[in-house]
Structure formats: structure tokens, C-alpha cells
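With one protein chain removed, the remaining protein chains of the complex are shown where they sit.
Right after this comes chain A.
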Amino acid sequence: MSEQLDAGLIAEQIAESDQLSRPSGAHEVGKARRRKEDARLVTGRTTWTDNIQLPGMLYVAFLRSPMAHARITRVDTSAARTRPGVVAVYSGQDFADEQGSLPCAWPVTEDIVIPDHPPMAVEEVRYVGEAVACVVATDRYKAADALEAIEVDYEPLDAVIDMTEALAEGSPKVHETGNKAFTWKFAGGDIDAAFRDAPVVIDRTYVQQRLIPTAMEPRAVVATTDGETFTLYSSTQIPHVLRVMLALTTGIPEHKLRVIAPDVGGGFGSKLQVTAEEVLGLLITRRLGKPVKWTESRTEGNLTVHHGRDQLQRISIAAGRDGLIRGVRVDLLADMGAYLMLVTPGIPILGAFMYNGIYKMDAYDFTCTGVFTTKMPTDAYRGAGRPEATFAIERAMDELAHELGLDPIELRRRNWITHEEFPYTTICGLTYDSGNYEAATDRALALLGYDKLRAEQADRRDRRDPVQLGIGVSTFTEMCGLAPSRVLGSLSYGAGGWEHSSVRMLPTGKVEVVTGTSPHGQGHETAWSQIVADALGVPFDDVSVLHGDTSISHKGMDTYGSRSLVVGGIAVLQACEKVKDKARELAAHMLEASADDIEFAAGTFKVRGTDSGKTIQELALATFAAHDLPDRFEPGLDADATFDPDNFSFPHGTHLCAIEVDTETGATKIRSYVAVDDVGSVVNPLIVEGQVHGGIAQGIAQALFEEAVYDSEGNMLTTTMADYLIPSASDLPDFTTDRTETPATSNPLGVKGVGEAGTIASTPAIVNAIVDALRPYGVHDVRMPCTPERVWRTVIAAGETAWVGPGLAGNTGGTAEGNTAWVGPGLAGDTTDRGEPGTAGDRTDWVGPTAAEGTEAEGGDR
């Protein structure tokens, strides 16, 4: 054996071994690569936070408030302390001096009210589920058992659940300062002029129900310390942001705090948060000097993972008889819940720039009031403000089309930005860089078989089929790739929107990529590998992607808002370019040529017009030995890059669906669903497909299934998955997906982001289809989720005046059957002689979807 390892010898050995990789000329970008991270993720052979076991670990369980609003008058932890295995029991009082306030990083107005938000309640609780005490024990069963021995006395205060009530005079106050958090306004053009004498005005109010994000992996936290430094493992989307925020909240110096997001099983925005459990985990480990773990139960999660949506949207459109939009006015109430969490107030503001959708108009006016209620705080949930905006404008566009007797597609054609008009600066001041709404829509219409379905719909209407057919349209865009830092600054956001990457070639020619994005299911390891493989000419399998640990990835802004590829992917590409520049300089030196004469292709640097060349792997190895480098050349082929985008990106698309509505039962069945998305250039079509499928499913879930329900006392009724319904594959149709590709002009890859598109587009498509099916009944809206019972009741309620006729035009043409209730084919036959006395009240519904009490005798038109 050699007495002394010398770099040159190792380099020689590497060069002679099979270890030194060879370049690759394969084109990886655009290839449907299967995800390299999936094997370990789906087999569980990886580190989820809850898998982590540390020596001497203790387990934390939280006692949570059963009251929506109450003063805490006494917490007695003495009995719990004597329970087996219990190491410590704490109430809010124990942390009062050190726990600080959970941060809100988005004060959207100067006069916004940001109430103190203690991680553990000290004097008052303001929502069911708020932590009031905790047990630390030697296992999680003992911790959970001991919770039952903690006594808490509450002095009940009035709950306030409804936003309108919360704003009313004399309403119970969630905080002493009142229930209004802020009012944020934004306007463009002369809105009064747009509405003055407008021939048509549509004025609607929509309910964006409250949703529970429900990631597959529940939240989990592990905190540990060596007495000086602290490590927090958390199932989070934002290790970098979290580290900064936790340092500020707990007083642990930033450089003594390491945050690790191990593999994370989904987030959808719900893990874009600084949670009470993360802060308290650190405080407990600081007190006890032992590692502690907390993993939520699903019920705990339903109560205390921040919720999504929960807005009351009033939207008005002023238009001409030709359908051309003059102006849009939006007045929004946004339910903050009891506190403002990390970006709570900013969520509706992210939507503010999207209520104009893909349409041209002269004026726009937006007002949003954030309201406190005694419920779990809301915050980012897939799409974050933009699904709400898209829903409102796309629903209202269908209403306008109906009002004008226009086909909804035709109305959109008249108003959208045409492909020749890009780049186009909207009424909201955003510059949409590229797009082709015509192409996506034409493709979607063809795939759906739109005309044929319209014919079938007409036929069913003529026959008064109890199963009616509706066609739903949603033409959408979104702003994503969050975000240009200066724009975030102008919106008072507390951080920038850049992203960082490091790319380093290892001596054997392999590549390590460090990214500041923090994947939790998105497939960054695969997509970044594809980008790097093409940029450096290395094999896909030779690239590893490192992420999610602030000690490994020292700089980053994490993953949310469809930003990872559009911002983080570009940082990766730019770091590769820097590596290549460095390699080119070295190649010129080694090949004794001018750098200008060096060509790079398929991983090899060649002197132009010769066969003389060096592979990038050979160059990497040469920098390791460093025996013969150019003057002042720093050994190593590596580089850092940080990218701050100049603009958002604007994916768009057209989603169409056909839904059968069984008017006898209220059941809805999605018969076909077509999504044509334009997410710009595509790095991996398989990942895009997966994102679109999942996104559509999540949007459909809002339209048909999900709602977090609180009763009037503020108790949550949907604490289990038996009550909070998540659709699974068997509840959804096959999706027909296709793409148009209009590259973004704002980044060198031409990519736009795809994480939220499906969710944004699908919700209005579904509800538009259901309303379209029920138009003949005079129905103009069905509140989400469109449950069978709600659809049935809508039809029943419309019964008094129902069946305005089979035509599309509800209010323009006088239909002969206008006011007669249609009791439905085969339903009404013998209603009058069927019933026994005394039960009539119960069975008025039976005579059919439109019949209310007293209409039976009239019999309808049959």
C-alpha cells in the first residue's frame, strides 16, 4: 500500500477505473423519465419525520381546547405529572415568558391588526383545537393517556363563526381590537364609468367553503439539542424560511439552529407554515435537554393544520350586449380564522390580480376585508387565492353568457386576449408574457366532442330526462413562479422570491446539485437531474439532488406557488452554465487553445474543427488533482447561482367537462373531463401529467366533496375522514389531458410551473357544468360542495318557478313553459291519489325534483 495518498495518484486510479463517468449526448429535458425518488418514497425506505428515532427520545402530546372561545381560568397539571412515564407537563403559563408569538410575514396594509399569537394559549382560547397544555412522556401512548388527567377550567365566551356576523355591530369580539384585520384595495381604470349605464350587469355572490388540506403525511416534528446547537426535523415545505422565523421567535441564534425537512409526504401549502408545535418542540427540548417528537393524529390535523379558502366573494361584471366586458368589481370577505399565521392575510391578495382572468377590460376594482372568527386560521392551500379568483370570474362568465343567450365559449372568445396580443399588460398591471388561449380551447373542444354533447343536452332537455346533462367550461390563467422579489416587496411581503442552487462536479465525474427548493412529492430530484444532464452533458443517473437541510442547502426560499421549476430550476441551470464556463476555461488551457475556440456539445469540450477534446468528467478530475490549472483558477468544477425572476409566469389552459345530474337524487356523475394545459416547455411530461391529475382531483374535491364544517358554537364537525370526504381514484373519472406549448419568455427554459394549474381550473368547470345541467329549472348557482343533497334541494327550491325551458337563454327569450313546475317524467303520474293523509308534508319532495308542496295538483306539463 502507498505510504501516502497523493491526489495525483488517486486521480490516476480514478482515470483508469470504470468509475470515471462518460459524457452523455442524450436529451433528457422533455423525456417522460420515471421519478428516481419514487422507489424509496413509495416503499417507505426513507426518512419520514415520524420514522426518526433518537437516543433518549421523549414524546409530546398536546391537550387542545374543546371550546371555540373561552378564558382559561385554571390549568391543573399535578395529577398528570404522576401518571406513568410522564416526564413533564406544561401549560401555556409555563411558556408565557419565552414562547413569543407565531409570526405573520405578510402585513398587507399599514394598519393591519396582527394579534399576539402564543404557540400555547395562556389566557384565552380562540378556536377548537388550540393547544392549552402538553405532556412529555417516555412513549406516545403514555403521553396521550396522561392528557386525560390534566384539568382545565374555562369561562366560556361567545363564538363567532360567520364572517358577516363577525363584522356586524355588537358581534362577539375574537380579539379586543375587533374582528376586522384589514381592508385592502386595488383598482385599475375608471370602474364607475364602466358600470355607469352598462347594458348588462351580472352581480353574484359565491361561497368559497373552508377546506382542510389533508396531505398524506401528517405533520410531525422532532427537536433535539446537544446543549448548544439545535436541530429541528419537521414535515415542512419551508426549512429555510422556518429556520429564520424560528430563530426570531425562540431566540435561538440562527447559526445554532439547523432545520431539516426529511422526505415530506405532501403539503399543498399546509406545510408552508411556522407552527405552534415546531416552536414548542424546540422550547421543550431546550428545557429538558432531550430529543422530543410529536406526530399529529388525523383528527388533530383536521382541527389544527391551517385551513384553506373560506371566502365570501361578491363579483360584478359590467358588459355590453355584445358580451364585451367593461369592468369587473370584486368585494371579498376573507376568513382569517382566529389569528394571522405566516401568510394568512396575503392569500386573498394573491388572488386580487386574477379576477380579470384571461380577459380584456377597461376597469377593475377589488376590495378585500380580512375577518377574524373563532376558527382555525386559514392560510395557503394549493393555488392560494388564485383558485378562488378563477372560480368567481369563470362562474360569473357563465352567468353573463346565460344572461346574453351566448354560448359560454363564444363569450370567452370575444373577451380573451388573443395570441397576437402577447405580451399583454392586464388591467391589474401584470404583463402576461405569452399564451394561446385559442389553441388550448380549440383542442379541448375537439377532445370533449363539445358540439355532440350540446346536441345530447338539448335532447335530454326536450325529453325532460330526469338525468340532465351539463357542460362545464373553465378557461383560466394563473400567476405563478413566485416571485419577483421587488414585486413581493411592493406587496409588503416579508421576504424575497429568489432561489438558489449549487452544482458541483465530483472527482469521479458525478454531479451533486444542491437546491433551495424543498420538494415534498413534486419530483425535483428527477427534473433537476434532467436539466443538469442536458446542461452538462452527463448521464441522468450521474446526478444527485440534495435538498431540505439548512446545513446542506444553506440558502433557499423553498417550495410553494408553483415556483420550484420556474425559479429554482432556473437557478440550477444558471449554476450549470457557470460550471461550464469554468470547464471551458480549463479545457482551453489543457488543449492549448483559446477559450473562444472551444465548442461544447454532449459533455465534451473540443477545439473547433478538430477531434481534440476533453470530457467534462476529465476536466472535473483534473481540477481535483489541480496539478495543471490556469493561473488563478480555483480548483473544483462547481458554482453557485441565485435567480430572481423578472416576472411571474402565466400557465393557462382550458378545462371542459360533461356532468350528468340525476335530478331525482341530486347525484352528479362526471362523464368526461378534458384538460388542455399550457405550462410552457415541459421538462418531464410524466411529472406534468401527475401534477395535472392530482390538481384536477383536488379541485373536483372542492366542487363536490370537501368542506370543513363548524357548528354555531364553533365545534368542528368534520374531524375524521368519514365526515370530511376526500375522493379517491374510484370516485373520479378518467381524465383526458393534452397540452399546448407556448414557452414562457421570462426564463431560459420557457417553463411556467404546473403545481397548481389543475386545482385552479377544475373547480369552476365542475360547478359550471352542474349549473348548466340545471339551467332549465331556473337554477343559477349551487353552493359548493355540490353534494347530492344540496343539488336535490336546489332543484326542489327552484321548483316554484322552475322549468324555464330547454333553450340556453333563460332571461332573454320568453319561454312558453316559463312558470309551470315540471314534476319530471314518470314521477308525477299519480301523486294525487297515492298519498295517505298525514304524511303529505314528508313526501312533497317525492313528486319530483321541482315539485314543492302544492304543486302536485297542477301536475306540470306532461
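We take it that contacts are C-beta pairs under 8 Å (C-beta built on N, C-alpha and C of every residue); 3 or more make two chains touch, one makes a residue touch a chain; residues count from 1.
Here is the rule we go by: contacts and distances are computed from a predicted model.
The subunit not displayed here is recorded in UniProt as "Carbon-monoxide dehydrogenase medium subunit", chosen from "Phosphoribosylformylglycinamidine synthase subunit PurQ", "NADH-quinone oxidoreductase subunit NuoF", "Carbon-monoxide dehydrogenase medium subunit" or "ABC transporter permease".
When the omitted chain is restored, the residue from A:299, A:508, A:544 or A:745 that touches it is A:299.
Considering A:555, A:671 or A:793, the position touching the chain not shown turns out to be A:793 (whole complex).
Of the options A:189, A:727 or A:743, the residue whose C-beta touches the omitted chain is A:727.
Residues 140-141, 144-145, 297, 299, 463, 465-466, 664-665, 667, 705, 709, 717-718, 720, 722-723, 725-728, 730-731, 787-789, 792-793, 825-827, 829-830, 834-836, 839, 842-843, 845-846, 862 are the ones on chain A that touch the missing chain.
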